[in-house]
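Right, I'll just put the structure down here and ask away after.
Missing here: one protein chain of the complex. Every other protein chain is in place.
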Amino acid sequence: MASSPLAHGAHHHPALAHQFDTMEQQKESSTLGMWLFLVTEIMFFGGLFLTYVVYRSRFPAAFLLASNSLNVLLGGINTAVLIGSSLTMALAIWAAQVNWRKGIVIFLLATIGLGSTFLVIKGFEYHDKFVEHHVPGPNFNFVEENPNVHIRQIAARDPNLGRHASIFFSLYFIMTGLHATHMVIGIAVLIVMVVLSWKGKYDARYYNPLEMTGLYWHFVDIVWIFLFPLLYLLGAHAAR
Amino acid sequence: MNTSAAATPEPTTAETAFERPNYLNAVYGVRSWLLTRDHKRIAILYLISVTIFFALGSLMAALVRLELLTPEGDLMGPDTYNRVFTMHGIIMVFFFLIPAIPAVLGNFLVPLMIGAKDLAMPKLNLASWYVYNIGAAFTLWAIFNGGVDTGWTFYTPFSTNYSNTYVVSTALGIFITGFSTIFTGLNFIVTIHRMRAPGLTWFRLPLFIWSTYATSLIVVLGTPVIAITLLLVGAERLLHLGVFDPKLGGDPVLFQHLFWFYSHPAVYIMILPAMGVISELVAAFARKRVFGYKFVAFASVGIAVLGFLVWGHHMFVAGESVYAATIFSVLSMLVAVPSAIKVFNWTATLYEGSISYETPMLYALGFIGLFTIGGLTGVMLATLGIDVHVHDTYFIVAHFHYIMVGGTIMAYLGGLHYWWPKISGKLYPNFLSRLSALLVFVGFNLTFAPQFVLGYLGMPRRYWSYPPEFQVLNVLSTAGASILGVGYMLPLFYFIWSMRYGRKSGDNPWGAVGLEWDTTSPPPTENFYTMPVVTQGPYEYNREEVHNRLTQEAPLG
Amino acid sequence: MAEHVTSRKVYFLVFAALIVLTVVTWLVAQVDLGWANDVVALTIAVTKAVLVLLFFMHVRTSTRMTILTATAGFFWLVILIGLTLADYLTRGSSWLPVPGK
Partner (left out) sequence: MNPQLPLFPESASALSGEVDLLFSIWCVISVFFSALIAGLILYFMTRYRRRHPEDVGANERAAIWLEVGWSVIPLAIMLAMFAWGTRVFFRIYRPPKDAVQFSAIGKQWMWKVQHPGGQREINTLHVPVNQPIRVTLASEDVIHSFYIPAFRVKQDAVPGRETSIWFQATKPGTYHLFCAEYCGTEHSRMIGWVIVMEPQDYENWLAGGATGKSMVASGAELFQSLACVTCHRAGNAGDTGRVARGPALEGLYNRQVKLADGRTIIADDNYIRESILTPTAKIVAGWEPVMPTFQGQVSEEQLTELIAYIRSLGPAGSAPAGGGQP
């Protein structure tokens, strides 16, 4: 992402960094660099997916009931919103490739809008969880105050249900929280991109940073594509 | 690696080397150093930071060894001792051994050895140094406020529920410094793939580049996992998001899986660059191609890949299932094969070579001997029957010190001595440097050989006080540590001394072959006056123009 | 630098496919199929991820090096999960008598 436009000889594109020989070499280098960063992100979230797999295999019942208490509708809407933002991000890059400068700004703003919608919806979900005392910690209370009679029956026989459910909620908050943090970082980068596109920095000959932001954004979308079924749809079939 | 373009503007005699602009005298002032994007200057910045932390870690080691002089802990209380050995572990592992060779020697040499003007992302490289220092600041803040007493392994539930020390700020420090390693690793992979000189195919690359490449693969694939693990520990301590808490049904062994998934490949992050340095030293001072170049190159990549499959051998007695222990044990035997290949190939390189005993070569030969012992004891530990007895004893402490101190630090010092003329354009005093190599070798063996015996006798690790019958061996070990300390002090002094008063070294004092030796010492900011074109494989000593050059310049040794 | 430009139509098609797959996975989740639920949910998620990778992230038209990097990333994730499960699945169950552990 060494994109500082160093004036370096007339025939070079202004955005070619001094240590590269051709724009092609610079683009391939930054793409490879970005993909390597995404590999670190895969392993970063991978640790959490491993924890999820291990604990779900140890406490299937508790995970099922805890997942049941999540608002699947909001989760589904969020998934659609995020897929939409991936579309607008891809269209932003398409706009750059066809030299439609205004289009870049439009689609980037759309992506930021959809991303913010996702975070707002996520805020509502967290608020609900907070109100229902499902946030692990001193006042975590999944069993006693739970309106669902079914849960209290099972809890009578399995006192650890509450504790095992708190592990599910810990994982839920860590995974979705980390994902939301990545969304916030993505939106910040997108805002920078909007400003630079507005100034006309990017066109068909040079839109590298846009491509990199796109790769990052699509990756964050893929993480959510896996989070949604694993966290929300796990207990969908169980009786409400 | 002869290069037709080696002709610099005027003949490189020692005197004129300094008048011509080089990366040291190109710009002056603190800003030119703190905001530099030149990989060579960033390497020097790293050299300073890493040396400071090596000194701090060594101080902690000295305190540990002094404490263990007597069976009853009478130098400091048990709490202080626990914090001192923990800080020794954390500083040495995360702030010295992992960054040392890649960030100092790697940063300086990778562009030079592949004929590039700089790394692919110079700004990211500078960011890597700043991120290292920010992480270091958190850890130093924790140390000065009392440090952490969980051991460098942070095992739960002790680190999450039972330790009331600065676990979160130390974990945050390591988390941030992890990113500096990722930035460097990422930079190296992209540079080695995309910015090699024309004609420099993969099998013409020096072996130091192969091993730095393999190390960067491990860094990129492994470091994020310890980042998430430390994040989980922080989340559990601060936000009660208890994932490893046994009272909630959490499993402490799962923490160990996540921790060792990174921490075993991390020991290969520490040893692989050292192996790369040794391949260079052995080739340069035997003036001969490394025996079985392709085998040594692929052995590096093999270690990087197999290194990820063996972490379970740290948990044979930790409650892991018996069958998983068997799987990890056989995989640990496999990962030892590439290391064996390397040792045999280095030894075979010496056959029919023209060997000189300069200081770097003394360090290299010391490395081969000590690494062999370290590797063989490692395979002993991979054998299930023995590990049950010696796990968590001083046998393990001796094993990994033979690899890290006998291996990585010997190679780091050998590499510094070998490329110091290239870095500073100066020579260090010959006798003192050979003395330091000897002191390090003797001091090291006297420190850690007794610990093998202590380990098999059953003295557990991390003990503040121990049964009296272990005292004699511990006193021997402390004596060795003092010799080792002196051995490490010497280079610090004569390197600084040589910057000011050392003889000028000329461009290629050892008469070595390599792209980095084809340019001036110290090299210009853009590394090469005219970009090199590579037509030969590495270490081609047996050629006409090399012979003439050697007779003409009459190099050292 | 006018290398391959994916047309708008393709992007909208991929978007539609992703939305459809989301609805499908939601519907399948309503029915209790036991362990099959997880298999179906994961295959749908993987197909959606591959769609995003190939079209939105242009992996289809990028260099072999990028494809290698992406697959290596996911393969290492499989190593992490696979070998750890090797421990958890063999800790003691009926078909595998475990001595004393």
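Going in written order, the chains are labelled A, B and C, and every chain counts its residues from 1.
The rule we apply is simple: contacts are C-beta pairs under 8 Å (C-beta built on N, C-alpha and C of every residue); 3 or more make two chains touch, one makes a residue touch a chain.
Note that the structure is predicted; figures quoted are calculated from it, not measured.
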Where B:32, B:145 or B:354 are the choices, the one touching the absent chain is B:354
For chain B, enumerate the residues touching the unshown chain of the complex.
73, 78-79, 82, 149-151, 155, 157-158, 161-163, 246-247, 249-253, 286-289, 291-292, 295, 316-319, 322, 325-326, 329-330, 333-334, 336-337, 340-341, 343-345, 347-357, 365, 368-369, 372-373, 376-377, 379-380, 382-386, 388-389, 391-393, 453, 456-458, 460-467, 469, 471-473, 511, 541-542, 546-547, 550-551, 554-557
I need the residue numbers on chain A that touch the omitted chain, in ascending order.
61, 154, 156-160
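Basically, only the chains that are shown with their structure count from here on.
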If you average the CA atoms of chain B and of chain C, how many Å lie between those two points?
37
Residue ranges of chain B touching at least 2 other chains are 193, 221, 225, 254, 257
Would you pick out the residues of chain C that each touch at least 2 other chains?
65, 72-73, 76, 80, 84, 88
Given the complex with chain B, which residues does chain C contribute to the contact?
65, 72-73, 76, 79-80, 83-84, 86-88, 90-92, 96, 98-99, 101
In the complex of these two chains, what residues of chain C are touching chain A?
1-2, 5-6, 8, 11-12, 14-15, 18-19, 22, 25-26, 29-33, 37, 41-42, 44-45, 48-49, 52-53, 55-58, 62-63, 65-66, 69-70, 72-74, 76-77, 80-81, 84-85, 88
Within their complex, chain B touches chain C through residues 193, 221, 225, 253-254, 257, 261, 308-309, 311-312, 319-324, 327-328
